[in-house]
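A protein chain is absent from this complex, but the other protein chains hold their places.
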């Protein structure tokens, strides 16, 4: 099942743009003269230049492959939407977790993160709608217990046993 | 009634406040080590940890906040509340960063509690080197270029090496290595003619006879290395020391300082730390209060001067 993924050629475009801008940025490095040295900018320029050059054949190949792919394979579009939404959800949740980590402290942020992650995945994967009210509340309670127990256990293992301080 | 209540709260407030100070520390004390586990700064604090915990009757939580050559941990310490529950394992690195002009804080943003140990910078060569004293090395470096290794560009050892080159009017081809171990093995393997590093890092190499120290940056010869001449006695006006101690963000309560100074004085007096310090290649050189402040100011000025053309 070949998925027709425009991202594959696009990723090469991103590489080309990023490497070009890295090259430009590296050209602006101040030049410190040390006898025999290649200068600070040498390797960043060399590498970004090489990535730029190598990404072009990849782009051409991936783009041709994408065009040959013909009609998008539609059989998996439901699971694709579900996958993408789950993926995006977890990334956004992770960003929120980092943001809250030192502000709310380890305990609250971790419990909230774990709880939302488990419940969120249940909802987004489509299982939620199929559950009866009783099962729903049971699932919620289970997720709650799991997240609190996980957060508390880790806290004590890390701070007491490993002496690794966590933000409170 | 209101007055009475006011007086009452005030009294309670006083008691609470009084108790809070009298009982410092009432909770764990965070000790920020601005380097990863395993460096000189980290070992210094970890060796001190059980002794301080006993004296202060609290738990010292060591937090390695590494990054930016110590800059991340130090700026975290500056930003912490000055309540005595977040302290910093301070060292020259702070003054080095200040001298290099890469960080937004200076030593004036800290309150220094105590200096505990010192070590010199040493210039050392391989035991098989043709240069067996500082004069012959300097002579070679004045007539041609001599390769000298040091740890990390912009590190205090790097600055010290630069200062040595300036004061002896030598040309060093100053080669920065990522750390002390790499620089030492380069010296042992003959890939550089000499290295400039702190005494603690060099200790085992010197004791095993693989490297030979030619000169120390101390003002006087040290007890642990009595055979190593100082730069001063060789006729070069150069005095630098690596020091390590305890500091906190500016505005530490006097009670906190008093408790800590008392604890450290006790540790120094009963000699429980001296052997450890010597084993680590450092020397106990305690300093507190105004003398300490003067010392820090002086060191900062020396570092700034030593950094010279390296600073940006």
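Think of it as A and B in the order they're written, each chain with its own count starting at 1.
Here is the rule we go by: a contact is a pair of C-beta atoms (placed from the backbone, for glycine too) under 8 Å apart; a residue touches a chain by one contact, two chains touch by 3 or more.
Quick note on the criterion: contacts and distances are computed from a predicted model.
S.K.: If you look up the hidden chain in UniProt, what protein name do you find among "Right handed beta helix domain-containing protein", "Tripartite tricarboxylate transporter permease", "4Fe-4S dicluster domain-containing protein" or "Tungsten-containing aldehyde:ferredoxin oxidoreductase"?
M.R.: Of the names offered in "Right handed beta helix domain-containing protein", "Tripartite tricarboxylate transporter permease", "4Fe-4S dicluster domain-containing protein" or "Tungsten-containing aldehyde:ferredoxin oxidoreductase", the absent chain's UniProt record gives "Tripartite tricarboxylate transporter permease".
S.K.: Quick one: jot down which shown chains the absent chain touches.
M.R.: A, B
S.K.: Write down which of B:49, B:106 or B:266 is the residue touching the left-out chain.
M.R.: Only one listed residue reaches the unshown chain, and that is B:49.
S.K.: Of the listed residues B:82, B:140 or B:280, which contacts the missing chain in the full complex?
M.R.: Within the whole complex, the residue contacting the unshown chain is B:280.
S.K.: Considering the whole complex, which of B:23, B:169 or B:207 touches the chain not shown?
M.R.: That would be B:207, which touches the missing chain.
S.K.: Quickly run down the residues of chain B that touch the omitted chain.
M.R.: 36-39, 42-43, 46-47, 49-50, 63-69, 71-73, 75-76, 102-103, 145, 147, 152-154, 173, 175-179, 181-182, 184-186, 188-189, 191-192, 203-205, 207-210, 275-276, 279-281, 310, 312
S.K.: For the chain that got dropped from the picture, name the residues of chain A it touches.
M.R.: Missing-chain contacts on chain A: residues 2, 5, 7-8, 11, 15, 19, 22, 25-26, 29-30, 32, 34-40, 42-44, 47-48, 50-51, 54-55, 57-58, 62, 65, 79, 82-84, 86-87, 89-91, 94-95, 97-98, 101-102, 106, 110, 113-114, 117-118, 121-122, 125-127, 146-147, 150-151, 154, 158, 162-166.
By definition in this document, only the chains that are shown with their structure count from here on.
S.K.: Calculate how many whole Å lie between the centre of chain A and the centre of chain B, each centre taken as the average of the chain's C-alpha atoms.
M.R.: One centre to the other, that is 40 Å.
S.K.: Where on chain B is chain A touching in the complex?
M.R.: 30, 61-63, 173
S.K.: In their complex, what parts of chain A are in touch with chain B?
M.R.: 35, 163, 165
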